[in-house]
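Each remark here refers to the structure printed beneath this line.
Just one protein chain is left out here, and the rest sit where they should.
Letters A and B mark the chains as written, and numbering starts fresh at 1 in each.
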Amino acid sequence: MWQWFHKLGSPKWFFGFAGTLIPWLAVGALILLAIGLVWGLLFAPPDYQQGDSYRIIFIHVPSAYLAQSLYIAMAVAGAVGIIWRMKMADTFIAAAAPIGAALTFLALFTGAVWGKPTWGTWWVWDARLTSMLLLFFLYLGIIALRGAMDDRDSAARACAILALVGAVNIPIIKYSVDWWNTLHQPASIKLTEPPAMPAEMWMPLLVMGIAFHLLVGWLVLARMRNEIIERERRTRWLRDWLGSR
Amino acid sequence: MRADNLAPVEYREEAGAGMLRACAVACRRDLLVAFRHRQDIVNPLVFFVIVVSLFPLGVSPDLDFLREAGAGIIWVAALLAILLSLGNLFRNDYEDGTLEQWVLSPQPLFVLVLVRVLTNWMVAIVPLLLLVPVLGLMVHLPADLIGVLTLTLVLGTPVLILVGAIGAALTVSVRSSGVLLALIILPLYVPVLIFGTGAVAAAADNVPIVGHLAILGAMLALAITLAPLAIAAALRMSVASG
Partner (left out) sequence: MSEVLLEASSLYCERDDRVLFSQLNLQIRPGTLIRVAGPNGTGKTTLLRILAGLSSFYEGRLLWQGRPLWQVRESYLANLLFLGHRPAITPSLTPLENLAAFTGVRRRNTRAELLDALAAAGLEHFEDIPAHHLSAGQQRRIALARLYLSTAPLWILDEAFTAIDRDGVRALEALLRARVDAGGAVILTTHHELSLPGCEIITLGEDGL
């Protein structure tokens, strides 16, 4: 276990490891995305209330779910980076923040598009949408902080601290927004969770969920590899590797 | 000269008494500096009043609107005024090297940080709280709601300044960090804002507000225990990069 942990901290080992993993993730993500999209958009039965408009959940739900879990993963990486001074943890935060922001934006956008036929308006101050918006701001804050600092090591440390602070706040934000929402508009329509989803609906959703995980894994690892190339470009092993291409 | 004994010491004095004296010295020093820069305290107050008076001008001077929105307006204005004053919290001490000496003092950094933040609260926020009743009258809040509003601000503003100090410490080495600081900190302010204004709204509906105040108090307890650690870590990082 500790040996594995130690390996994870070595840029060289991680670079190779990510390199072998990426093709598998990429192929898996593309195949499952194709299956999930075709199944969900064309073959799954329409919803008895919302008709075809519900089909956006096949994108909305996985992206919203991953946007949240990616932030938690960043906070965990931040803790690891601060406690064990592990370089790869910093690299992970740098690589994951823009992807998390993009996923959050996707969730917000699809939520708005879904809101138009369902609520008749593009934006509702619904609890989920509002906390998603705040999560989006948290991501943008981390990206902005990283961009503003010249020194790479300090930027990494700063982002780790901010991610941790944000993670402590996320439950508080979520709880307070939920509470605020029930106060201002008594629960009218819930976005997801129709009473019992038939298997023909949740199966493609599950496929899409797995596909999104693979996709995010692929993108994060690819960005981490780029980050490693930039950081370690003067080391011998990387120059050898670049020379062999 | 006092080169009497130069043998290394384990720890110069028992931590408790030394730490208390260090806190007193740091607090006295911060109060002195604040007193010499009185204008820096007045400016956010003026800003606070101006922002509140923009709303009747920009939206509507209608009594019903102001009574409905008044508490929220004052809360948002206070939040922005605090945000504005945060830029100076560590900036000067970073630039002249005082923060380096903080990091190198044998006293725990988070204690010094806590002293700085609480002194700043006393100096910068307490005058702001004194203005709240006046502004409450200007937006036609009933007297009992003004009391509730002030109470929520008393509980909420230390949280705002503690959380904001994390952002100030993170961005102290960044040139022209004002907007960046706002971007980082404002999302974290949302819960305090929600429960602060929620308490006033509940009081207006004659609903008990003990729950709201308890939650604000819980946030304060959480912030006062955890934020100094985060601020200290952020300051160490900023000093290391300078």
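In this section, contacts are C-beta pairs under 8 Å (C-beta built on N, C-alpha and C of every residue); 3 or more make two chains touch, one makes a residue touch a chain.
Values in this document were obtained by computation on a predicted structure and should not be read as measured data.
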item: Touch with the omitted chain, as defined above, among B:Leu45, B:Val154 or B:Ala240; value: B:Ala240
item: Which of B:Arg29, B:Arg67 or B:His140 contacts the chain that the document leaves out; value: B:Arg29
item: For subunit B, residues in touch with the removed chain; value: 1-13, 18, 21-22, 24-26, 28-29, 32-33, 36-37, 92-93, 95-98, 100-101, 103-107, 112, 236, 239-240
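Everything below uses one rule, namely that only the chains that are shown with their structure count from here on.
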item: Where subunit A and subunit B are represented by their mean Cα positions, the distance between them in whole Å; value: 32
item: Sites on subunit B touched by subunit A in the complex; value: 163, 166, 170-171, 173-174, 177, 180, 183-184, 186-188, 190-191, 194-195, 198, 201, 219, 226, 230, 233-234, 237-238, 240-241
item: In the complex, subunit A residues that touch subunit B; value: 82, 134, 137-138, 140-141, 144-145, 148-149, 151, 153-154, 157-158, 161-162, 164-166, 168-169, 172-173, 175-177, 179-180, 183
